[in-house]
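The other protein chains are all here in position, but one chain of the complex has been omitted.
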């Protein structure tokens, strides 16, 4: 129902015609750029502390939400179930990167 | 439980020390770049049709999953609840972009 | 001399310590995100016309300059001659993508 809310938000505002997969992927790159902007000059250590500082935390949460929204819109528009996609990919990753102590070629 | 599975996958492989917010944001830009790679030469119309072609669909679903995984890791590591963040941001967006017929300044 | 001007601009302002290659690459992703922001909802045709509209042209030129600046800073900090790098890469590309009528495998 969150996903349908995100899509409805766009529909009501007449934004749907702009939401081709190509355009949404470009929007995703734009929003991820804003996340990069928040972190570019921070050290790794500062980046770990950033979420405990209220102003930074809010800015980060806002950008994360923007990125997540577009992911949901993209998967919705393309009829790709995000949970299924993640499961499929994790199974592929488990073969590509076997846990320590198992052979790496996936011929288990 | 999907989220905890994503994090456990990294923990078992000893990847956690690398997963500072800064590094994960950079990983996000890298994965979004791979999505851009799939769409860069397509027209908008071709991008709408891409998910009905099985090979393209699988490639897109895999990249979407990679992006979503990193979003979940990021929000988990930073202690930011993604659903809360989305709700907060949608409320801000509803004020910034009021539905047609309402005033744009949010002074309702 | 343009390149040295770009670096001097940063030095005078005390920005050099922040300009590690990692941080500059992240800055690059951020600036490219701003270019994506300008183009995300445009059709390809509109994107071709954008530079003839003065306000859009100025915004695009500014973002292009930001991206180019960071490329120059990056290559300067890493001691990589950008012209050499481009020549080397174009030779590789000429083998990978031979001109029409030549064999594609580079075994000429």
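Observations, loosely collected:
Note that the chains are named A, B and C in the order they appear, and that numbering of residues resets to 1 at the start of each chain.
The working rule: a contact is a pair of C-beta atoms (placed from the backbone, for glycine too) under 8 Å apart; a residue touches a chain by one contact, two chains touch by 3 or more.
Everything numeric here is computed off the predicted structure, so don't read it as measured data.
Within the complete assembly, B:29 is the residue of B:29, B:60 or B:86 that touches the hidden chain. In the full complex, chain C makes contact with the omitted chain through residues 2, 5-6, 9, 12-14, 20-23, 25-26, 28-29, 32-33, 35-36, 38-39, 42-48, 50-51, 57, 60-62, 64-69, 71, 74-75, 78-80, 82-90, 92-94, 97, 99-100.
Taking the complete complex into account, residues 22, 25-26, 29, 43-44 of chain A touch the chain not shown. Across the interface with the omitted chain, chain B contributes residues 18, 23, 26-27, 29-34, 36-37, 39-41.
Note that only the chains that are shown with their structure count from here on.
Per-chain CA centroids place chain A at a distance of 25 Å from chain C. Measuring from the averaged C-alpha position of chain A to that of chain B gives a distance of 1 Å.
Chain contacts: chain A has residues 23, 26, 29, 32-33, 36, 39 touching two or more partner chains.
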